[in-house]
Each structure stands twice: as C-alpha cells, then as structure tokens.
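Working notes for the structure below.
A single protein chain has been omitted from the complex, and every remaining protein chain is retained in its original position.
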Amino acid sequence: MESNTVIGLEIHIQLLTDSKIFCNCSTDYIDREPNSHTCPVCLGLPGALPVLNKKVVELALKTALALNCHINRTNIFHRKHYFYPDLPKGYQISQHDQPLAVNGFLEIEMEEPLENKKIRINRIHMEEDAGKLIHLEKDGAAVCSLVDYNRSGIPLLEIVTEPDIQSPQEAIVFLQKLRNIVQYLGVCDGNLESGSMRCDANISIREENSGRLGTKTEIKNMNSFKAIKEALDYEVMRQRKLIEQGDKVSQETRRWDEESGETVFMRSKERAQDYRYFPEPDLLPLTIEQSWIDGIKKNIPELPAERKERFMVDYHLSGYDANRLVEVKPLGDYFEKAAKSYNNYKKLANWILGELLHYLGEENIGMEKSPVSPSALVGLLKLIDQDVISVKIAKNIFEQMFKTGQSAAVLVQNSGFTQISNEKEIDGIIRIVLRDNPETVQDFASGKEKAIHFLVGQVMRHTKGRAQPDMVLNLIKERITEI
Amino acid sequence: MVIDEKMATVKEIGEVARSAKLELSEEQLKLLSEQLNNTFSFFAKTDKWDAEKIQFDYHKNLTSLEHYHEDIVKPSLPQDTVLGMTRCKKNGSFEVPGIL
Partner (left out) sequence: MQLNELKAVDYLNMVKSREISVEEVVRDIFQQIDRIEHTLKAYLFINLEEALSEAKKMDRRIKDNDIPPLAGLPVAIKDNICIKGMETTCASRILKGFIPPYDATVTSRIKDAGAIIIGKTNLDEFSMGSTTKNSAFQVTLNPWDINRVPGGSSGGSAVTVASHETLIALGTDTGGSVRVPASFCGIVGIKPTYGRISRYGVISSSSSLDQVGILSKGVKDTAMLMNIISGYDPLDSTSSHISVPDFLLSCTGEGIKDLKFAVPKEFFKQELNIEVKERVADSLNKILKLGGEIEEISLPNLEYALSAYSIIAMAEASSNLAKFDGIQYGLRMEGSGDLEDMYLKTRSEGFGSEVKRRLILGTYFLSSGHYEDYYLKAKKIRNLIRKDFENIFQKYDLIIGPTTPIPPFEIEERIDNQLTMLLADTYTIPVNLAGLPALSINCGFTSKERLPVGLQIIGGPFQEEKMLRVAYNLEQELKEINTVEPNLLF
C-alpha cells in the first residue's frame, strides 16, 4: 500500500556566493579555525546592521525560475525568534508571508511504474544559516557545548515541497533531480555529507477508509541519500506498525540515528512553537523588477535535459549513456573535459561510467575530487589505442592510478606492464606452450579452428597478459604450419 | 471594563516572560497584565475603523533606491578579538552550558 504514504520535503541549500548574506565575511568556512570568519554583523554584535548580498537574490531567482515558480515582486524579510546559542541575535533573518517565490513544480521520472510525475513546490525563501554547535559529553552526560559562528550568515535557500511524494524512492529521485539542477545552475554544490544541502522530511500515512491525512512527523539529521532512504523507509514502517496496532502517531520531530538505524524522538510538536515573526525593520522591502527577472531568465545555463540531448547529438552517445553522464553535473563536466582531447566518445563514456564510477563509489569520493583527472584518463585510453597495453592491463593500471594519483605512462613504465612486442621473446613462450599441449595442436591441425584460442590463452597466461593477442594468434598459426 | 477573552491573564504574562527568558515576581506580573489590559481597552476604540483598508508602508521615505552589498569578501575580525569579549571560551569557540 505504498500509495498511502505522504511525504513533503523541506530542503535547505547553501548558496554559492563568495560573501555571506548580510555582510562581507567569506563563506569559505568549512575546516577553518572556529570564529575566524566573523564580523560584528554575523556575530550579531550590538549596533551592527544587515545589508543584503545582491548575488544571493540572483542565485535565489535562478533557482526559483528553474523550478517554475511564481516570483513575488515585493519581498519582505522577517525576524524569526528563538533562543539558542547558535543564533547570535536571538532571531534568524528569514522570510515569512512574502517569500521570494511560490507555486512551482519539478517533474521527476519514475521507473517503477514508469511515469512522469510533478512534485509541486510550495515556496522558496531566503534566510541566513546559524552557527555550529559541538556538544562535548562524558559518560553520556553533557559537559559543555562549543559555538562556532563561522557558518552564521551563510546564505540559505529553503525549498518546501507540497506533500506530493508517495514513497521514499520518489523522495530520493526528487532530491537527486533537485540536486542535479542546483548544481547545474551553479547555485549550490549539493553536498549532503558536508551539509551544503540538507533535507528534512514530513511523513504521514493517509487513512485508508476516510482518505484523511494522518498525523505527520518531521524527520531530521539525514546526511546522505542512503540515510534519507533508510530513514524514510524506517519511519513509514514505524507509522504503519503503530496504525496497525491501533495506536496513534503523535505529532513530533524525530532524528535519524545512523548507528541504530532508527528514527528517535526529539521533541513534541503538539504545541506549535511561536516564532513571533515580524518584518525586519533593519532591511527595506525588496522590490524585484521584471527586467531583473528577465535578465536572469536569459542567463540560466543549460539544464540536464538539454545537456542530454546535446550529448546524444554531439558525441553520438546512446540515450542511456547520455542520461547517466548528465545525471550528476560533475560527471558530465568530467566527460566533456576529457572529450576535448579524445574522440572515441563511446569508449570514454564506458570508462567513466564503468571503472571511474566504480572506484569513486567504492571509496566514497566525490566526482570533483577524483584522483584520476580527465586528462589522466585520456592518457590511459591512448596507451590502449596505441597497443602499448591491453584492456585488461589498462584496468589494472587504472586501479593504481586511482590509488596513487600517478599517470598511466609512469605506472606502465615502472611496472614493466608494456606489451611484449618483441617477437623473439614471445616465440620462446609459444614453443613451450606448443610442446606442452600436443593434443590441442593436433586438434587444430585436424581442422578444429577453435582449439587455437586455448593455445593463445595459454600464451597470455605465461606472459601475464603482456602479449598482444593478435600477434600471438598469428605467431601460433605460423609455428603450427611450420610443424 | 468588560472581561474579554482577549484580556491577558497573569498566567499568560508569566508564559510570555518565560519565552523572553525573564523571571518576574507574581506581583510584577499582575501589574503588567493590568497595564496590558488598559492598553487593550484603549486600543479597542480603534476597532471601529476599517483597519484592513489601511496599508502600512514602512520607511516610505527610503524605498526608492537599492540597498545591497556586492558579493566581495572583506576581512573578518581576528579570532582573538572575537573571543576577547568573553572569558567563557574553549578551543577557539564560545563555551555554553552543555546541551545534549
């Protein structure tokens, strides 16, 4: 009864600006000294005032337009109040009843059943990120918490969907597509692990008889696609179980616990928290002129769907390969970089989608951080094309390139992996193989053509694959005729 | 004075104080709720207006021009200056009571 599942998502994406949303501090905060990227504004020191970063509005508009939203021409920033140490002013500057954009949608393609489905976007708004808290504990008891405000004031876009998602799988497909789009737009790097893209989910189970929406829970702390899938699966199962037992789902916020593989209770939402929103008096209403919207529309870059078409035309790739290459922006970028100096596109695509993705996945490394650069891969493929190494050896070399970051040429040189092109050397090995397998030689001589492949295989085994199979085949034929 | 459901009770004011992270004596809370109710009665006079039709456009003298900052990075405060304002610090961070 998958269709009774009702999921809505709230996604926060960090916008790729150089400076923060209301001040000129750098946004390059990850792995920096704590509190080294702050100023009176993002520390909320008394007397400091916010000034909006124009680039934030531009990136927000780009996203809203790509998600087919209606843009509100007058935007108001609101203060959202709550006390927490990561919030230096006692309020977050966010948007409330006049957000940047409303009423959008994103179409996703589902495989089972095969269908295109529209997920509606309720709203998109701009806001500032909070600082980061580290909780120190000893024997399960809180010792103290440490506050780092480097992240305070990083520009965020909150994207809220309607509860149109009907299964955890759909949620994943939606998020992957959304991530793909924001990466293509260059508005966010879409990294769930580092937190530049974060997702909370609201889940409920629709009552079977009445069709009424059930009580929803909110799930937080899901830091990867895998976590999201597992958390949503778990929560759907948990709610179903409760309902089957005749128990009630209570309105609460739950946290995904990666270790136990469960969602655990955080706080009740029975009484809605009062954020005491009111218009931020330190900022003027933001007016968005039609000409600004038009200008941004014109500059929206190529999105995945268009890129796929182009890959099929320009590189003669199959729809399947093109689709897989554009699915993640850096993957397509990698392909295009390599394709500049290598024109066997099909072969290139196979290596990227095969070997490269395999090792990246195994080591859990992002495409951008691939130890094998596009030009390094091209270097390897050219060695194959020049018959310096066999495909089999190339795969071996690739693994070492991935591990050491060294170029194919260097690795091949050092390991003596070059093909034995010296006929004399191979001839010696062939003689041994022929001597040791007289029956097979006999079979071939009596017309069993296929028997020769066994002999070739034996030679390859002796040379550890370093011989060129065509050459071996010809040489064996020659020797046998000689006999 | 009509006792209205909109009248603030001492209990309600107590809750509001708590959400503003302030502690007040019962007596002070009582005084506050009286003051609030006076304001409310005074304000009730304005109920006769069709308030919905009245727009508010704050900072009206100022709306015509753009107020943005360009997306360029300027120097931040040095870490020791930032932490120099408090004695409660640890490992380059501000220290607060433990939260689990």
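All chains are identified by letter, namely A and B, in their written order; residue positions are counted from 1 within each chain.
Note that a residue touches a chain if its C-beta (ideal position, glycine included) is under 8 Å from a C-beta of that chain, and two chains touch if they have at least 3 such contacts.
For clarity, every value in this text was computed on a predicted model and none was experimentally measured.
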> Considering the complete complex, which visible chains touch the unshown chain?
Replying inline: A, B
> Among A:55, A:81, A:151 or A:308, which one is in touch with the chain left out?
Replying inline: A:81
> Of A:255, A:276 or A:382, which residue touches the hidden chain?
Replying inline: A:276
> At which residues does subunit B meet the chain that is not included here?
Replying inline: 6, 8, 12-13, 16-17, 19-24, 28, 32, 35-36, 38-40, 42-43, 45-46, 51, 54-62, 65, 67, 69, 77, 81-82, 84-86, 88, 94, 96-99
> Taking the full complex into account, what residues of subunit A touch the chain not shown?
Replying inline: 40, 43-52, 79, 81, 83, 85, 88-91, 145, 147, 274, 276-278, 281-284
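To be clear about the criterion, only the chains that are shown with their structure count from here on.
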>> Distance between subunit A and subunit B based on Cα centroids, please, to the nearest Å.
In response: 40
> Where on subunit A does subunit B make contact in their complex?
Replying inline: 17-19, 22-26, 33-40, 43, 51-57, 83, 85, 133-137, 141-149, 274, 279, 281, 283-285, 287
>> For the complex, give me every residue of subunit B touching subunit A.
In response: 19, 21, 58-59, 62-63, 66-74, 76-79, 82-83, 90-100
